[in-house]
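Excluded from the complex is one protein chain; the other protein chains are retained at their positions.
Residue numbering begins at 1 within each chain, and the chains themselves are lettered A, B and C in the order written.
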Amino acid sequence: MLVSDYYRSAFSTRYGSNDMRVIWSESYKRSCWRELWLAHLAAQTQQGLAPQWAYDRVFNYLSALSDGSKAQAHLDAVVNLENTTRHDVVAELDVLRETTRVPYLHAGMTSSDVTDNIDVYRSMESMKLLMSRVKALSSGLHDAKKDMQGIWVDGYTHLQKARPVSLGGRFACYAQEVFIAEIQMTTAMSTMRGKGVKGPVGNYGSMLELGWTLEQAKAIEARVMSSLRLSCWPIASQTYPRIQDYTLLTSLATMAAALHKMAFDFRLMQSPGFGRILEEDFGPGQVGSSAMPEKRNPIMAENICSLCRYISVLPQVAWENAANQGLERTLDDSANRRIILPEAFLAMDEILIKAQVLIYGMSVHAC
Amino acid sequence: MLVSDYYRSAFSTRYGSNDMRVIWSESYKRSCWRELWLAHLAAQTQQGLAPQWAYDRVFNYLSALSDGSKAQAHLDAVVNLENTTRHDVVAELDVLRETTRVPYLHAGMTSSDVTDNIDVYRSMESMKLLMSRVKALSSGLHDAKKDMQGIWVDGYTHLQKARPVSLGGRFACYAQEVFIAEIQMTTAMSTMRGKGVKGPVGNYGSMLELGWTLEQAKAIEARVMSSLRLSCWPIASQTYPRIQDYTLLTSLATMAAALHKMAFDFRLMQSPGFGRILEEDFGPGQVGSSAMPEKRNPIMAENICSLCRYISVLPQVAWENAANQGLERTLDDSANRRIILPEAFLAMDEILIKAQVLIYGMSVHAC
Amino acid sequence: MLVSDYYRSAFSTRYGSNDMRVIWSESYKRSCWRELWLAHLAAQTQQGLAPQWAYDRVFNYLSALSDGSKAQAHLDAVVNLENTTRHDVVAELDVLRETTRVPYLHAGMTSSDVTDNIDVYRSMESMKLLMSRVKALSSGLHDAKKDMQGIWVDGYTHLQKARPVSLGGRFACYAQEVFIAEIQMTTAMSTMRGKGVKGPVGNYGSMLELGWTLEQAKAIEARVMSSLRLSCWPIASQTYPRIQDYTLLTSLATMAAALHKMAFDFRLMQSPGFGRILEEDFGPGQVGSSAMPEKRNPIMAENICSLCRYISVLPQVAWENAANQGLERTLDDSANRRIILPEAFLAMDEILIKAQVLIYGMSVHAC
Partner (left out) sequence: MLVSDYYRSAFSTRYGSNDMRVIWSESYKRSCWRELWLAHLAAQTQQGLAPQWAYDRVFNYLSALSDGSKAQAHLDAVVNLENTTRHDVVAELDVLRETTRVPYLHAGMTSSDVTDNIDVYRSMESMKLLMSRVKALSSGLHDAKKDMQGIWVDGYTHLQKARPVSLGGRFACYAQEVFIAEIQMTTAMSTMRGKGVKGPVGNYGSMLELGWTLEQAKAIEARVMSSLRLSCWPIASQTYPRIQDYTLLTSLATMAAALHKMAFDFRLMQSPGFGRILEEDFGPGQVGSSAMPEKRNPIMAENICSLCRYISVLPQVAWENAANQGLERTLDDSANRRIILPEAFLAMDEILIKAQVLIYGMSVHAC
């Protein structure tokens, strides 16, 4: 509902696509956790460390959750437990254990074996969605560049008239900046890895205590990570190295810098002062302002700039998290990661959607 | 619902009080807008610029919205219109005008005469709520300081043992830092003002065109602001000066610095390495970690640090908004203000609640 | 020398006044330290805790340092010692002790009783210098506001033409924003205090061990602070509360936001697109660009924006310092405070100087 009685983030309603909102929903996160536990059980079975019936029972239970009433019952039990334990992973796990009576679940694992891998998994899903939008935007910019190659306008340095430039040349600059940022995003994706399944403090110690060999523990880890289509860090403390979040967010902030510059230029080029050579697409019935309804304000470009600025500060939070992690882990990253990860993706999602609409819908009025 | 199928911000569910969530709800914001229009109409009536029946008709319409079905009908009409106009203020206003057939509504005003004043109003409400929590925290710290005056522990500089200090001395430092931050918050509140009702570009020009005198326009403005219990800036462009947001957010970030330092100390003092002289209150049934349930992790203090870091970066967004406002206004502030204002308040709300629970619930184990 | 063979900061050569560069020189800092030790000795004498000859001997030694060759001998001795001890305060102190053979120097004190108070002292000197520039700028803006009251130009919202505004109205907005920022600076100054002379861990313990009474220790502290014309915090750990640096830097960043907005407007108003209604003063022989020497680029306004951005990020460093101070003190603030404090002042110094030149020197071309 658009108009709620309690605070709802603009990212739940206004900014970002539903596809992105699903990835960062509580519901999807928990279903990913459960799938990870199932994959872990499958891996134990394969190593002869858990019986087939254990896997079957959990598999059947999870399959049954596609039935709405069973899903609701599961959820009720979890919420009930979580109110006491104040620990979401433990609540999900305990309900799963109690209802299936399978003891092998989560064997040797610690919470962050679940949460960290799924956070990376969802980050990767998000990056893939964003990259598809980057490709579309890039293609739009290249088309625009070609179409406008022959259109010459006044160039401006220091916002003062300089030599003439072709509008196509400007769009070539935007396309190139997007390309530079795309490289950062691609590099971030290619170096992204999960924690793996290494147990508390990250050294497989808890698995060895269960009587598993190190080879078995690593084989199980490999199997679980492969089910997530993720690599894992060869080494981890209790968590994956938190500078990965910084790398990820700076790659988005790089794109945000490129698109803020482009959108700022669009705002200038829509201004009568710079010849009003561009015009955003206005929907029929769309209103400029309450006082001057016929005004053609560059609100899409302004919105892009605004969200880019929000993204620009989020890497600093990730930096502080990474820099201040003490020894095997501290939890001073947890609360803010619930916000900065999804919102960086949702903001960039909205920016890329708007940038694409802008590029494809704008009119050019240079003569 | 705790577990949703789409992204829901942690500030809608986990962090912050319901009181704060109401202030920043869409529903409350729009009811404030409508009250402002009504106050504006009352002021016009008082100046003899609008007839009494106009005020009565709008008053009656708004009163009727306390009836659920009428509220829903209003809302449906607004949402319907907003899908076309893509402008929330215009949609609310047009429905109000069409249903009441009162032409005097919003006379001479521009959107930001509505939105800016209500943003400041809600910010002020938020600050008052936070200040009540600061007072309670302060009082808790002063009590703790007195209780612990005679408890001597090892002092630490560079995390190395130094001369002994009294635990009361440490709490006196926390109380003093909170007091410094409180001064900043008080100063921010005392300098906070609304835009007033000055019309587009902020010079009452649109009111003069209606045939009002400047005195009438200023009298109407004064009456409206008084209904909001706010002062207004003597001078404004189309908006209130955006550095006010920066001042507000840095006052919260100052408090965040003070409480991060305190919570960081609490984490050290809960560590066995520093004598485990403090211990957070653990709820019955609360669980330490999935692997070591009996562990007593300082998760409240860690949470505080985490949210403080999020707040610490938000002033930079407000800075960029203020610094880059072009001429009478640009809209590059709009999208991110929907996030940074409520979330700074909600994060600080949660931090202060947690800090209070921490102070009142902790055990001291120094001998 | 302008062209050096090693890195020299732009703040040593280009940006900021010599007055400000003296305040933040190594030489001035050390002479302040020595004066503080002398004041401390005077206070001990007054309390009957040190003999008059001790004071006289140090007084005479310090007076003699106005002689160049003695100053050089002192310096050589200090530098020589510092190479071994790697501790600047200890080196200064040891030379002073050895040459004067006065044992009462630094009695009961710790380094930060010296450095912290002098840092605050120099910050206060800097704020006073900046405030005199703010006053001059303010006065220039008020004059400009009056001169331009009758000059009407196109108003712009969203960089689109809106209703007309008077140029005086715009300058009134700038003056008001400067006033808002001035309040922040004034508040920062009025709440600034030194650490006092409280010894290690800040509880006068080391003074009590010398056999002083608490009253004597506090009387000595009061006398020392009075010689610096500073208040001191009633409570301190080993250092003054580091959020004071944050408060100070955010007050400068508030001014930077106000002046970036003003300078950005000036850049727009100098653009032909917005009517070229303002023009910066160009010195005779000054060159626009190497390719188009006759261009009138708004380089002073651009410079202001550039330095404002640098200031805008410095509070975050102070925030991290304050937030992460562990227990009685950690030294993770030391290295970066050598940079962020002087450079924030020097950058603001340059900005205010340039802003003043800009206001007083510009031509208005609106008709």
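Here is the rule we use: a contact is a pair of C-beta atoms (placed from the backbone, for glycine too) under 8 Å apart; a residue touches a chain by one contact, two chains touch by 3 or more.
Note that this is a predicted model, so its numbers are computed, not measured.
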### Query
Which of A:162, A:189, A:219 or A:364 touches the chain that is not shown?
A:162
### Query
Looking at B:22, B:136, B:159 or B:183, which makes contact with the chain not pictured?
B:159
### Query
Tell me, which residues in chain A touch the chain that this view leaves out?
155-159, 162-166, 169-170, 172-173, 176-177, 180-181, 183-184, 187, 191, 200-203, 205-206, 233-238, 241-244, 246-247, 250, 253-254, 256-258, 260-261, 264-265, 268, 274, 305, 308-309, 312-313, 315-316, 319-320, 322-331
## Note on the structure
Contact residues on chain B toward the hidden chain run 156-162, 267-268, 270-275, 289, 292, 295-299, 302, 316, 320, 324
### Message
Even though one chain is hidden, which residues of chain C still touch it in the full complex?
### Response
2-12, 14-16, 18, 20-28, 30, 75, 78-79, 82, 84-87, 89-90, 93, 106, 109-111, 199-200, 206, 267, 283-287, 289-293, 297, 299, 302-303, 305-307, 309-310, 312-314, 316-317, 320-321, 330-340, 342-343, 346
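In the analysis below, only the chains that are shown with their structure count from here on.
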### Distance-to-centre winner among chains (Cα means, whole assembly as reference)
B
### Message
What's the distance between the Cα centroids of chain A and chain C, rounded to whole Å?
### Response
42
## Note on the structure
Taking each chain's centre as the mean of its CA atoms, chain B sits from chain C at a distance in Å of 32
### Query
What is the distance in Å between the mean C-alpha positions of chain A and chain B?
27
### Summary
Multi-chain contacts in chain B, i.e. residues touching at least two other chains, fall at 200, 206, 305, 309, 312-313, 316, 320, 330-331
